[in-house]
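For this view, one protein chain was removed and the others were kept in their places.
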Amino acid sequence: MPPSLPPTTSDPRPRDLGTLLVSCADRRGLVAALAQILAGHGANLLDSDQHADPTAGQFFQRIRFDASELRTDRATLVRGIGEVAERFSMKWRLCWGDERKRVAIFVSRYDHCLIDLLARWHSRELDCDIPLIVSNHEALRPIADYFQIPFHMFPISPETKHAQEEAEAALLEAEGVDLIVLARYMQILSGSFIERFPERIINIHHSFLPAFKGGKPYQQAHARGVKLIGATAHYTTVNLDEGPIIEQDVVRCSHRDRATDLSRKGSDLEKVVLARAVRWHLEDRILVCGNKTVVFA
Amino acid sequence: MPPSLPPTTSDPRPRDLGTLLVSCADRRGLVAALAQILAGHGANLLDSDQHADPTAGQFFQRIRFDASELRTDRATLVRGIGEVAERFSMKWRLCWGDERKRVAIFVSRYDHCLIDLLARWHSRELDCDIPLIVSNHEALRPIADYFQIPFHMFPISPETKHAQEEAEAALLEAEGVDLIVLARYMQILSGSFIERFPERIINIHHSFLPAFKGGKPYQQAHARGVKLIGATAHYTTVNLDEGPIIEQDVVRCSHRDRATDLSRKGSDLEKVVLARAVRWHLEDRILVCGNKTVVFA
Amino acid sequence: MPPSLPPTTSDPRPRDLGTLLVSCADRRGLVAALAQILAGHGANLLDSDQHADPTAGQFFQRIRFDASELRTDRATLVRGIGEVAERFSMKWRLCWGDERKRVAIFVSRYDHCLIDLLARWHSRELDCDIPLIVSNHEALRPIADYFQIPFHMFPISPETKHAQEEAEAALLEAEGVDLIVLARYMQILSGSFIERFPERIINIHHSFLPAFKGGKPYQQAHARGVKLIGATAHYTTVNLDEGPIIEQDVVRCSHRDRATDLSRKGSDLEKVVLARAVRWHLEDRILVCGNKTVVFA
Partner (left out) sequence: MPPSLPPTTSDPRPRDLGTLLVSCADRRGLVAALAQILAGHGANLLDSDQHADPTAGQFFQRIRFDASELRTDRATLVRGIGEVAERFSMKWRLCWGDERKRVAIFVSRYDHCLIDLLARWHSRELDCDIPLIVSNHEALRPIADYFQIPFHMFPISPETKHAQEEAEAALLEAEGVDLIVLARYMQILSGSFIERFPERIINIHHSFLPAFKGGKPYQQAHARGVKLIGATAHYTTVNLDEGPIIEQDVVRCSHRDRATDLSRKGSDLEKVVLARAVRWHLEDRILVCGNKTVVFA
């Protein structure tokens, strides 16, 4: 385990930093009602981002506030927010700065995304706990050992798949995992597993979705002769490669790039795109709207 | 003049769309106070973007609201906002959807930015009036004629500069111009002219500022052997090339690019970067904070 | 028509600049044979770019040479090259600097690509003749008039389509057109028309192909919630949206962008991507290899 380095972000998540995520049908008075309830309890609104989707008729808001000088207390504030939320039929989630999210990383044999995530976690760029790594191969255990994270191997075969997923899910629940990151995990998760963790599984697909869905996207891209290749981080749903897109990016390529060059260039993209998506999730910046995301980045 | 084409943006700026821009020292209760005054008059808050700069201790907000169902009237609402603004020592500006900004474009001999701006204006991407074009050369008059915009030629020499700028300023004021766009205008404006139009002159500089300030930036870039060239749109201040940056972008280049190739590649950038900055200004998305901008894009 | 401006590229295409494009099955000795025949006639090789595609087993080369001090003459040199080409079963094409390509632009109602191409042509960035513009609408005739280019209107209906395409093809052939640019031409060309101009029709598609093939790609992109939108310039083949890709680029978007915003952002991309593809074609930088391109950019 490398020595403890100074954190790369200087902004501590103070104990009293609250982040409120809200979505509901768009109606007059929403914004004022929330601003008022927070101000009324003595919370100081730090920043707020909102979005109204006219097609879906939906409203989304992210509010960060400082609760260090509350006139009441956390519980009373939460009750107050709950009453406003009920009035407007809001779906809402409130996270506090002293509650770190717990993340499980799933991998197979490719190490670039795993090393990248762990290096960012170690430098505190990713502010979370990582209580476990799950894999269907032994290959990357030494990396887990190096970072002193428990590594759980669940070999998967068609016969064992169901039972192994059950065991994985039990382990994740026992560990209180909030987010599962598929860091080039080469197994297709079953629908029943996915449905246990809605909007809580992030996958990295190595193409600019919806182009080149399915297997071997770099080979597909090479065969089609595209001039840019991409990577896409998305929430996993039961419809493979169709989940809400969180982030995408591309890199230029040319006729000189063989499929292996696309793979090398793409690996750099995958790391960066996946890390952005994970960080945004950890910072409560993402709301799902049907099959799309609102990212308050 | 080309025939009237269908607008490329479907969102009309309705008469009753208000955009409120606010900046002040950061204090508790700001957001709630503004939300409350708007809600109290029956304005429906459509969206809001805010930013607190911890270094400067400054707060910035942009609020768009629908005033079509006001319980009072515009004048009463404006008075109410003014009272809140006074309480918090806010600098503020309120623009209505039925008040189009009036833009003057200054040019010399390069036509690419002018043609681009006028084509965007004609397709209604830039929602403004353009009552005049000012130039120190005759070269681009035919373009102005084509788009049926009055073209005013003010030849500049060291002797005539002061008087000509006076004449220009008088014309701009007579025309009620809100924004001056320097679309590759090759004269340096005097400090006294600039100070008459604070935060109302946008310039395009053909480098990634602060690299390659001053003259012939593409030649400078070529001589230095950079691998990317850039363009920068900024508000003009009396300190040349030092004004608050609104937008920047870059394009890749290589050893194969001669200075003329950099110039050609850069022209595409200049157009796009300048157009973005102008559009954001027209849409009241930009606030200046010292020598920096807050762009609610 | 705007006044004659100084050209933006300082490199004249001198009369004696030869550009040789070659493709064939990859074999030993190819490069030396071509270098030798050119040197033997006194042509000075200026630069050369080559590519071997191991999958296709194909070899591609672009050679630019100065023939101003030939020891023989053009005809003899061409015969010499022809003999080498025959020996290696090369497909080849030789273009001289004093032969400008002739380009026809096809448009419908969108003007942004047309204005952009004509502005680049007028500033000599695109070094070609444009003897005609073809359209199925009257809408853009004033732009053609402004640039003093003959505008030919061929209204298309299901009944007239075949006859109109015949008339268009006859006109193109009478005008000796080398390249057809579909600048957001909203008609689907028939297979028989396309086959008359193989690798000589460039289309701009407003998506990052192969994503969002077919109609209304911006709406498709909006519905899918992508975080980048793209544009693709490709040679038109009988398989719609499947032709060899010449160039692609993307721009970032977010949940805030409505379909109309995607359209506006995309228009900037379309212009730039199409202009690059056209320029590369004019400069003899593109070779087609099956369904892919080799672009010596």
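Here the chain labels run A, B and C in written order, and each chain numbers its own residues starting at 1.
The rule is short, and it goes like this: a contact is a pair of C-beta atoms (placed from the backbone, for glycine too) under 8 Å apart; a residue touches a chain by one contact, two chains touch by 3 or more.
Remember, it's a predicted structure, so these values are computed and weren't measured experimentally.
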Absent-chain contact - pick from A:L46, A:V78, A:I143 or A:C289: A:I143
Hidden partner chain, touching residue among A:I115, A:A169 or A:M186: A:I115
For subunit A, the residues touching the chain missing from this view: 1-3, 5-6, 8-11, 109-112, 115-116, 119, 123, 125, 138-140, 142-143, 146, 258, 260-261, 263-264, 267-268, 272, 275
Residues from subunit C at the interface with the omitted partner, ascending: 28-29, 31-32, 35-36, 38-39, 44-52, 252
Touching residues (missing chain, whole complex) on subunit B: 51, 53-54, 208-212, 224-228, 230, 244-250, 254-256, 258, 289, 291-295, 297
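As a convention for this text, only the chains that are shown with their structure count from here on.
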Copies subunit B and subunit A - interface residue numbers shared by over half, same or different: same
Centre distance in Å when subunit A and subunit C are each reduced to the mean of their C-alpha atoms: 42
Junction residues of subunit A - those touching two or more other chains: 51
